[in-house]
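Structure first, commentary second.
Removed from the display is one protein chain of the complex; every other protein chain stays in position.
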């Protein structure tokens, strides 16, 4: 039976003594006797499938294992009959035996019901399914019940889930709870609708744990009272022990068709303050192979990115992880919460896909619309500011343009004025220039005249100068001539004197020479004398010297005589020489004297020649002087004529300049007149321009005001549109949300499109308050099958409903007294509305195909065990 | 009736954190008693010092973090006992106390506290002591020597067989001695038989999953078989596994639930990895004791192992889902 390697835990079933006891009843006298409004069925075996189905619908039979109406299940089988019909009596949660007990106590009815259902569904085979691991039973489970074999489902908890998986894998299998089959049988046999359900009442605090047949609509408190509490329970649980919901308000929690057990436990797990120690027991027991440890930690640390890999949406809500956790953490609940909150993040899921998508889209649209509204508001503000700014800008521009135009005009005017003034100035300048020119011309003429005068004077002076020069030259020449004469005379004198000197000198020379010659002679004489003396001496000596021989003396005498002879000769020579010298000297003296005479004569001649030359020069000079004087006078005359002609020219120039000046004056006057005209024209122009600028400015202001108004209107319209959009989107989102969660919607503006499927809340009573409006909407009562949109009648047989609550279209006020006032309900509903009976709640509003896995009530979209956040 | 609102499920397995921890503590106390038998009162005082320091430090750190200390949380007791039992009986008290303080105040609480720490505090405390005072931590007294409870310790100290293996020799203790712990060694880690019994007890009581210690020991044995240090074959395996704190660590340190991975396959990988690293440390490391360091390194890899394993399991889940979808989709019928 187990298709794959599964995990799971062995739980002690605690089904005794409830299972073995008789099936007791706890019925409401008013409802138990109700019969259906149709003719009773005579022969059960002659019913057609359609009749059976309609019978089931009329009897409002609800399959307790998933809260679906039996009729819907059978109707869905019309098209495709299943191969195998399984009557589900697998009560694998501890303490629960609300299917097994009735099965064992009412085998005939169960078998009849199964037969009928088999015919209605068109199944080929039909079996009962009972859990195998029931170890502590006092009662025996038969192998066959009236011909239908009893199939034992093996497995650890969660075995029912495993079984459903296995069955679903096999296909062609329809699972119906045994309670519904019994009710079907009763409907056929006794013509009675379903007004009761089978409930196991067990737990530590129950004195007589038993299976009880309870009328729908009884409160849990009544049920507990019926069974007897031996102690004050700390917890009361409705549903299975592993997947049930703890109830705190037993007075207002009603029994519904899918209530399978009411358990009362004495022990409460007080908070031990333990934290997760990572023992990983939860990981090891998870039947789906998830990792509750990581999911729990991710939720605690808000690490939502991890949910992609952790697959929290695959949790089936069996509660095994929480069961095993030694720290008593609420792992299962956290995983369910994670799965719910992060459904979009966790990948696709099989149920509610379309509603989810719609809800998301609507949420998104609403969010976008809100955002758009927000932005529209911002834009509105900004646009208003921008419009204001634009308006101001336009006005500013107009003003600026106006001012600019004015300035333009002013400028033009000023320009004209300036031009005028410039023209005037120019005229003045021209005039002044002309005046200047005139004066300049005058001055020039005067200048020329003065120059001519100067020239004349210069010429005169030059002529005089030339003449003076010539005079001077003449005088100079005369002086030169005189001078040369005197020079010559002086030269002659000088020559005389020189000659005399020379004579004197020659004389002296001659005398000197004579003296010299004498001297030489005397010298020679002296020498000779001396020589004689010497010789004498020597002779004497020799004579005295007797020693000598006569030869010697002769020789000696001879020498002495020779010496004497020599000396005589010398003296004679000397005397001759002396005489010659004297003669020579005299000769020379004579010559010298002659020379001197000659030179004196030459000098005299030169002097005479010089005198003559001087005379000639003087004469020439006088002549040139005369010529010069004449030219001088001629020049002066010429200069004078030139000067006069210049004077005339000057006069002529002055006159011409004056004429020009007068012409200029006239022109000037004309120019001024013209400039003045132009200026006046510019002034008129200025006036016109100013006027037109002002007109334009006003026109623009008007235009700006109009555009501003239009812009504002547009802005407001845009904001209104955005608001509309946001409101519409919010409504749509609210509706989609409600559809997704199966809550009734009160749309403030419009009607309900989903009449609302009530979420029966054991903790809150039968009213589902609408949190949005705050005004409770009396939804369908809990006891009936959920009112599916478009499905069926108002759903509750009136008789049964009388006890409990009004059936109504939504919007009707409450009538019954037994119900809590709305306010008390409202505050309960907020936390507890998600704690709705899962099965009933899940027939989520909006028609949708019955989901294959919905038979397993543990994975529903409404909160599971969610009363403890 | 004052009813409480609780979430499903409404019945719970009777085990709790406290029972988990008390299991461990009971076994560690058994080892303490043995240490007392072998080493006298000082062993108990060392354990007491360690435990008290750890508990006080834990309470202080919890207060510093702004929470109320939970007296039912017994994890610092376990940490203290683990640190004490890996030390020699003659260890000065300040060593044990600093190791406990380090373990709790630096390794456990800054990383998240009880249930959130990344590294095993016991292993870390021992590592700290080993690095700071290697001379003190690795010298053991002979069992049945008289060791004074306070004051100077004058007993003769020896090395333990792990050291002998490290220097390349073969331990001279015979099998009985090794099994009963009658040789110098860490206080709680020498009695192999008792530790094995603890292991068996823990596994069968499901406090500890077998995928943690057994792959570790198997990996150590495999490495020893392939590269024996002393002797060959099974003898080498015995010497290795019974020397030092390897077995003690396999049972008490490696199985710490907080720092171990969360799936069976991850646990096996973790165990094998830690075993290989432990043997590597023994062969090539500086100290003769390798288990704490190996455990610390393996702890660092646990998040990685877990992450990849999760992706693996997700793939498996997806495959199952696809298979199931493929089976149901071709049918046009809807099941109820």
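Labels A and B are assigned to the chains in the order they are written; within every chain, residues are numbered from 1.
FYI, a residue touches a chain if its C-beta (ideal position, glycine included) is under 8 Å from a C-beta of that chain, and two chains touch if they have at least 3 such contacts.
The criterion applied here is as follows: contacts and distances are computed from a predicted model.
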item: Chain excluded from display, named as in UniProt, from "Energy-coupling factor transporter ATP-binding protein EcfA2", "Electron transport complex subunit RsxE", "Xanthine dehydrogenase family protein subunit M" or "NADH-quinone oxidoreductase subunit H"; value: "Electron transport complex subunit RsxE"
item: Chains shown that the absent chain touches, full complex; value: B
item: Candidate in contact with the missing chain, chosen from B:1, B:106, B:272 or B:321; value: B:106
item: Contact partner of the left-out chain, one of B:131, B:193 or B:300; value: B:131
item: Touch residues of chain B, complete complex, unshown partner; value: 92, 94-95, 98, 106, 110, 128, 131-133
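In this text, only the chains that are shown with their structure count from here on.
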item: Chain A-chain B separation of Cα centroids, rounded to whole Å; value: 54
item: Partner chain B, residues of chain A touching it in the complex; value: 4, 9, 11, 66, 68, 73, 76, 79-80, 82, 94, 165, 167-169, 171-175, 232-237, 239-250, 263, 265, 268-269, 272-280, 283-284, 288-291, 293-294, 309-311, 314, 317, 319-320, 322-328, 330, 332-333, 763, 849-852, 854-855, 864-868
item: Of chain B, residues touching chain A in the complex; value: 1-13, 15-20, 70, 72-73, 75, 114-116, 209, 257-264, 306, 310-311, 313-314, 316-317, 320-321, 324, 327-328, 331-336
